[in-house]
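Missing here is one protein chain; the remaining ones are kept as they sit in the complex.
Order of writing sets the labels: A and B. Residues in every chain begin at 1.
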Amino acid sequence: MKTQLIEIKNGNTKLLFDKPGTYVVYFSNISGKISCKITSEKVKLYMIGLYDMNNSDKYSIQTEQIHTSPHSFSDLYILSLVRDTSSFIFSGLIRIEKNAQHTHAYQKNQNILLSKGGFVDSRPILEILADDVFCTHGSTSGPLSQDQLYYLRTKGLSKDAAEKASIEGLKSLVYERLESYKVIKFIKL
Amino acid sequence: MLSLSHIQVTAGDKRIIHDFSHQFKQRKIYAIMGPNGSGKSTLVQAIIGNPLYSLSAQSSLIFNEKILNKLSPDKRSQLGIGVTFQSPPSLNGISVFQLLRLALRDKDVVELYDTIEKIAKELKIKKELLERPLNEGASGGERKKLEVLQMAILHPSLIFFDEIDTGVDVDSLKTIFSFLKKYKKDKTYVFITHYSEIFSYLKADEILIIKEGKLASRGGMEMIQVINTKGYETF
Partner (left out) sequence: MKTKKITFDYKFGFSVKSKNVFTAEKGLSEEKVRMISQMKGEPKWMLEKRVQAYHFFLKEEMPEWGADLSKINFDDITYFIRSTDKQVNSWDDLPPEIKDTYDRIGVPEAEKKFLSGVSAQYESEVVYEKVQETLVKQGVIFCDMDTALKKYPKIVREYFGTLIPYSDNKFAALNSSVWSGGSFVYIPKGVIVKLPLQAYFRMNAQAFGQFERTLIIAEEGSSVHYIEGCTAPIYARDSLHSAVVEIFVKDGAKVRYTTVQNWSKNVYNLVTKRARADKNATMEWIDCNLGSQITMKYPAVYLMGEGARAEVLSIAFAGEGQHQDAGAKMIHFASNTSSRIISKSISKEGGRTSYRGLVQVMPNALNSAVFVSCDALLLDEASRSDTYPTMRIKNNESTIQHEATVEKIGEEKLLYLMSRGLSKVDAETAFVNGFIEPVVKEIPLEYSVELNRLIRLEMEGSIG
C-alpha cells in the first residue's frame, strides 16, 4: 500500500482516516485547526508542521489526533522557527477514546526562539480514556543549541553562517522525516 | 519433575510450538538449542505462564504432580519453577532488595539482606547495582548476573536459563558458571542457548534441538559436534 501524502493549505481542515494505510499530513505556515480522526484499525498517521517565521508573522494552529478505534498509530511533529517579533501559538490534542486500545500516539513540538521579541505559546494536551496504550508528548522551547553553534564556529563558520546552518539542519530534519515515510514526489517549499 | 505432553503454544493466532513432549528429570542438566525463531524462548514463557501465550486444550504441563495449565505465574514460581529472562527489564523504583523482600515476605529482613550481599560478592556484582532500581544502568552481563542472584535467593528446584550466555563477556561467564556449578545441588537446570560455549563449564545430560516449534532431535553431548560442524540444518 502506497503512503498517501496530504498537503494542507486550508487552515481549517477535518480529516477522517477510516481505512487502513499509511498517511502523511503536511502543513506549513498556516493558522487554524487541523483535526485528524482515526476510526479504522491499522492506520499509521504522520503529521508534520513547519513554521518558518519572520518579522511580525503570527500563526495560531490547533491540531487534533483523535483515536476511536484500536491498533492505530499517530505521530505529530511541529517545528517552529521564531524570528524578529513573530509569535507561534500551538495547541495539540491527542485524545484516545475508550475503545481505542493498543494505540500508540506521539507528539513533539520544537520551538526555536531566534530573537528577543519572539513569543511562543505551546499547549500539548493529552486526554486518555483507554489503558492499554502508549502515549507521549514533548515540547521544548529555547534558542539554537549553543553546543552546536560553538562546534560549527570552531570549524570556521561565522556566527550568522553557523546559525543559518543550524536552522537549515533543523528544517532538513523535517524533510528527512517526510522522505523517510516514503512519500514520493515531495517538493521542498 | 516437569512433564510436558503434546504442548501446542499460540501467540494471538500464530502457532509457535507444535506438539512438543518431553520429561525433565530432577537433578539433571538440559540444553535446549536451535536456530533463531525456533520457539525456544516461547516454550519457556509458556511454561512459566506468560499470559501472551496460550496453550491448546490438549497441552499437558505437570510439575511434581501439579497441573500447571491454569496457574498464574506467581503460583508456578512458588511451586519451584524459576526463570532467568533473556532481556531482563528495568524496573522503575524497585531495587533487587525490594523485589526479593516482596517475594519472600516471611523471611527475616536482615538475614535476607546479608545473604543477598554475600551472593552478590560471589557473583562479583557491584554493590550500587543492588540498591538502584533493578537493571538501571546495568550492562548486559550485569543484568544476567542479577538474574542468577535472584535464583540463588529464591531457590527454585527447576531453573530455566534463557540465553544466560548472550551478551556476557568471558570473565562474567566464568563467574556465573562456577557459581551455578557450586550452587546446583539437587536442582534441575535447563539452558536455552545457541552456542556450545557453556559446555566447557557444564556437561549436559541431554540436549534437545528445537526447529520450527518442534522437537527435531535429542541426544547427549555428541550432538554438540554435529551442531558445530553441520549446523542446525541437518536436523
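Rule of thumb we're sticking to: a contact is a pair of C-beta atoms (placed from the backbone, for glycine too) under 8 Å apart; a residue touches a chain by one contact, two chains touch by 3 or more.
Note that the coordinates shown come from a computational prediction; the quantities given were computed from them, not determined experimentally.
Touch with the chain that is not drawn comes from one residue among B:11, B:91 or B:202, which is B:91. Only one residue in the set B:11, B:62 or B:103 touches the chain that does not appear here, and it is B:103. Of the listed positions B:32, B:83 or B:198, the one in contact with the omitted chain in the full complex is B:83.
Hidden from this view is one chain, which touches chain A at 82, 98, 101, 111, 113-116, 118-143. Although one chain is not shown, part of chain B still touches it, namely residues 48-52, 72-74, 76-78, 82-83, 85, 88-89, 91-94, 98-100, 102-104, 133, 150, 154.
Just so it is clear, only the chains that are shown with their structure count from here on.
Averaged C-alpha coordinates put the centre of chain A at 44 Å from the centre of chain B.
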